[in-house]
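Note that this complex is displayed minus one protein chain, with the remaining chains in position.
Labels run A and B following the written order; every chain starts at residue 1.
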Amino acid sequence: MISSDPKQVKAICFDRVHLEGQTGLEIARKNGAYKFLPTVLKDFDGEKIIDEVKKSGLRGRGGAGFPTGLKWSFVPRNTGRPTYLLCNADEGEPGTFKDRDIMRFDPHLLIEGMLMAGFALGVKDAYIYIRGEFLHEAQVLDAAIEEAYAANLLGENILGTDFSMNLTVHRGAGAYICGEETALIESLEGRPGRPRFKPPFPAVEGFYRCPTVVNNVETLATIPAILEFGGEWHAAIGVPNNTGMKIFSVSGHVNKPGNYEVPMGTSLKTLIEEYCGGLQHGTLPKVIIPGGSSTPWLTAEHYDTPLTYDAMMKAGSMLGSGAIIVMDETADVIALTRRLAHFYAHESCGQCTPCREGTGWLERVMNRVEAGQGCEDDLCVLSDAATHMAGRTICALADGAAAPILSLLKHFPDEVRARLMEKAA
Amino acid sequence: MTTLFINDEEITVSAGTSILEACREHGADVPYFCYHPELSVAANCRMCLVEVEGWNKPAASCCTPVGEGMKVTTQSDALSKDREMMMEYLLIHHPLDCPVCDQGGACKLQDYTMEHGAKHGRYAEAKRAVIDHDLGPFVSTCMTRCIHCTRCVRFADEVAGTGDMGVLNRSDHMRIEGIVEEALESELSGNLADICPVGALLDRPSHDITRPWEVTRHKSTCTQCPQGCDIVIESRGDEVIRIKADVDGVEPWICDRGRYVHDAFRAEERILKPAIREKSGFVEVSWDESIEAVVDLLKGKRVGIVFSPDWSVEGLASIRLLHDTVFQDAKVAFDLHRRDMRVFVFEEGFSMSSAQIADADQVVILGSDLRQRLPILMQGLRKRSNEGKPVIRIGAMNYRTNSELSADALIRPRDWVAVIARAMQQLKDLGKTAAGMDAWLEKVEVRHEAGKLLADALLSDSCALLVGEEIRSHIDAAVLIHGLDLMMRAAGHAEAGSDGRNLIPEGMNTQLLSAAFGDIRASVGDLFDAANDGDLDALLLIGSDPLGDGLFSMQAKRAMGKVPLVQVGAIMGEVSEFADVILPAAAYSEVEGTFINMEGRIRMAEHPLCTIGEERPLWKVMMRMIQGFGKDVPVVDLLELRTRIEGFLPEMAAAWSTDDHDLCLSVARNRDADSISDGIEPAMSLDVVSRYSMYREGVWVRASSYLVEAGSIHALDDVLVHPNTLQAAGLNVGVCKVRTASGDFDYHIGVREDVAEGVLFIAKRGIAGDLSCEVMASLGGGQ
Partner (left out) sequence: MSGVEQVRFTEQRLSEINAVVKKYPAARSALLPVLHMAQKDFGYLSMEVQQLVADTLNLRLMMVREVVTFYTMFREQPTGKYLMEVCTNAGCMLNGANELVEHITKTLGIKVGGTTPDGMFTVTEVECAGACGGAPVVQINNEYHEKVDAAYMDAFITKVNASAEGDQA
């Protein structure tokens, strides 16, 4: 049970994930699922909900960290067109695996969060866009949704109120870019997932050109607790401007990889040493990628950085989706960079010149460099090609593709140079 | 309006304009590839980056709307580096084959490489090669050169409406692909080569023939349909290499008919020297000898003159001068599709501009295959449909438009009067009426429900009627047009400024034709019948080919077999087999002259191509003939000729004395032409409708090998009917007997749901073309 005392809160999204049978409606309800929903439908209105969410300080958990209440307040009202709510369950950012656990262990939490968000925004049709590989998770959600329909928690006149909402699970089919919200919308419209330029923003013109809100699974799963205990309660968890709990997916060279929900502001070092059982080799990490593969690397120097959007920014990186990839002293950072370069070259949607051509170029140069067949000029090529794709494209994939390359060059130039020499040797 | 600063200069543009468009309007140079003013924004090339003060990264100007007080910079060191890098990204996979590429010299990639690119590329890895594909007879591809700007894909989707091009794969495996069979379906396919900024999509007919810097450009007017598009003819010496849309012209696109007809200019069928028929065939002779032969044949004879409406205004006027000086009593005819010679209340031509039609609340197409007839106008309607504005069609065939129609009704030609009556009744019941309406309505008993579509459209604030060939060639055309006119007046769509009456004409220059020939014109069919009946002694054909075009080929053939024929023209055609003398007249690309399109828009061709034989402008040929007949030559130069023309059409004076390119003539009105239905029941069960094909109709088209090839791709069955029609007659697909007033014929009959029930659709000229002259028919079992 979530404590109403912010100091005592141990988990929000993961509060029930460990409970056996939690995917079934009956058990979920026994454990508090949909408990507060009738109150929301009866006593709250859109304005009040958005207000609470604003007060909570909740920032989007999908990667960009945009304030959720503010995003919802951008949705125009009474346009005569439907408003859509889309849950981003694409979870493709390398290193991220948190949304999967919410969906497979506590699907009703997500459904409840979507109902509340949908109620706040006047939504009639909502969709969960889940990555195609998560077939099992999609099936769990489908079963939960079916139960919810049967219990009048979805569909027409939910719980006897005027509010009606449909919810559909929509599977992607293998494209990282579909996690980008406008690509997700394109994909949901039955097209290749090529991001749209902004403006117009989805809040104004999204799914079928109608007002649309796209939120991450974790973001939506946080809503029920915020409404039950109040925005101020949530704002008291974590640190100012970086409030609440956050799930961190930790992988790589740690002894106990996995998902850990901790208060915002916990330090990287604490998370890794106290929760994840420390590094596999040695005591200091060689590289930490704090927010998924698209975020710039940190090194041991920043081991103490608090896990907040602001502190990570200050340290030169980003909190992103909270996917922490840890490398200890045994890591081959060049091989890793090459592998990530391959990832972005494979996943670029192909529309923007610098991303389409740049990602392929970077990969090919990295292939050579890793194989010890590089030359000094390659360093300049890598740096130029990466620098001029970032921030010059429709979406941020190109920035993500540049990050590992630029990080490698920034933190390990000597290691790269040494590898270049191998050919000569 | 929004005020912003571009390179410190304060400018004001309408709100919502993109930064790129604001820069273009104000002459600030911003490079771009994917942007195209006629296509949706894709923002994928990222070449158009600019800096906006206070923004932490450069902005793509094509997709960023202007903001109040925004400070935009288009030149800086950082931007130069960005552009250099953009070029480097684009060029890593681009082949270095500029010397053998048709686009070389007119290539954005090449130009920008010079302007923005680095001296050397640094890409040292493997290059991508992409397979080519077949996009029909007019476009060849070299896809390895593609820069993925997706202009072609957007063109196919948004303009051609075929959607047959797409983007396959992703990342740097992404490639553009077309689905062959469907690419051929676009009558606008030639534009693909023009919009491709690099050498990936190329003009196939001019492939590997010339380099852009070798050609001379001649502004001209296309006379291949009444749209009269502004074109640029590119030639090397006297050889036409290609025809393109004039970038400064009214319409951004031209159709394949107007574009690829150019090989006809040098076709074998060209008439380049005067010739007379001897036993052995044609013998080339001098101009003097040929004129003598003409005089021998025609002097003192009862002559019938049939001419094409597509000559220049000057040429057409000179035909009238020939008539007035030499053949005062001659019958004159020019419209190969008109059966009803009673005066039409609104004459041929448009009272609206294409832009006004695109903006109207409602557009109703009445009996026209608009995509074949006026492909560029249809493109405008497609654009309008894409924006969700209605386009309604009523007619005998569900002609493909490549766009969604908002409403559609299939009717038989004999139903028109009932359709109009139904609509008129609705207006009347709502208290909207016009003088003469009751009298018209009184004569029509039947009502057809399709009239509701028409009436509903008429009730909007602005309504454009596009009256097509099914009505224009109707035996009761005058009655139908009068009915339409009454309704347009009743609904308030006939006033100056909001006049929605548009009759799609036979060809160019209709405004002049009405003015210059209104008093002497005859029906083409009657004229040939007269020759056949011994009431005419000889025929003079001027550019017209009634055997290949129009509805009267059967009568024409009979008449030509009976009386001597003099042919004046640029292309031989089937009629030459009957000609006794042939005189060469210059092609439209070879004359200095004036052209008027269906909207009344006036264009002057001033820098023609050189002639390639002994052909002369038509007006000179006419003067030469007048001289041959021993008469005084009425005019000796273009100036004098134009003064004469001002006598018919005073408005032309203004056109010749200004540079105003927007000048438009108004359409002739005949208010007192109140034709009323005589209510006679049709005698046979089926109505005959003949197809108009842009790849088959017209003397120039039939002489163009490219268009003939395209025509063979677009062929349909000979004769088509609705399956129910065939079933009702108890017949099956195959050879059946077609019974008509002029006899019974065996034809292969196919079925198609697109044809209205009760209609016999003549789909293919040449085989079933002779049936076109029939109005009605019935079906019986085959041999």
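In this text, a contact is a pair of C-beta atoms (placed from the backbone, for glycine too) under 8 Å apart; a residue touches a chain by one contact, two chains touch by 3 or more.
Nothing here was measured: the structure is a model prediction, and the numbers come from that model.
**Q** Decide which residue listed in B:C149, B:V167 or B:V215 touches the omitted chain of the complex.
**A** Counting the whole complex, the residue in contact with the absent chain is B:V167.
**Q** Please identify which residue in A:W233, A:Y309 or A:F343 touches the non-displayed chain.
**A** Counting the whole complex, the residue in contact with the absent chain is A:F343.
**Q** Which listed residue, A:P6, A:G32, A:G60 or A:P192, touches the chain dropped from view?
**A** A:P192
**Q** Please pick, from A:R171, A:K198 or A:R368, the residue that touches the omitted chain in the full complex.
**A** Only one of A:R171, A:K198 or A:R368 touches the chain omitted from view, namely A:R171.
**Q** Which residue, A:G258, A:G277 or A:G391, contacts the hidden chain when the whole complex is considered?
**A** A:G258
**Q** Decide which residue listed in A:A64, A:V204 or A:A331 touches the omitted chain of the complex.
**A** A:A331
**Q** Which subunit A residues would touch the chain omitted from the figure, given the whole complex?
**A** Listed in rising order, the touching residues are 82, 91-97, 99-100, 125, 131-136, 166, 168, 170-176, 187-193, 207-208, 249-253, 257-259, 289, 293, 323, 325, 327, 331, 335-336, 339-340, 343, 346-347, 349.
**Q** By the contact definition given up top, give the residues of subunit B that touch the hidden chain.
**A** 163-170, 177, 179
Note that in this section only the chains that are shown with their structure count from here on.
**Q** Just the number, please: Cα centre separation of subunit A and subunit B in whole Å.
**A** For subunit A versus subunit B, the centre distance works out to 55 Å.
**Q** So in the complex, which bits of subunit A are touching subunit B?
**A** Interface residues on subunit A, with respect to subunit B: 175, 177, 192, 197, 199, 345-354, 356-361, 364-365, 368, 377, 381, 384-385, 388-389, 391-394.
**Q** Would you tell me which residues of subunit B are touching subunit A in their complex?
**A** Contact set of subunit B toward subunit A: 41-47, 49, 56-58, 60, 63, 65, 81-82, 85-86, 89-90, 92-93, 122-123, 125-126, 147-148, 150, 167, 169-174.
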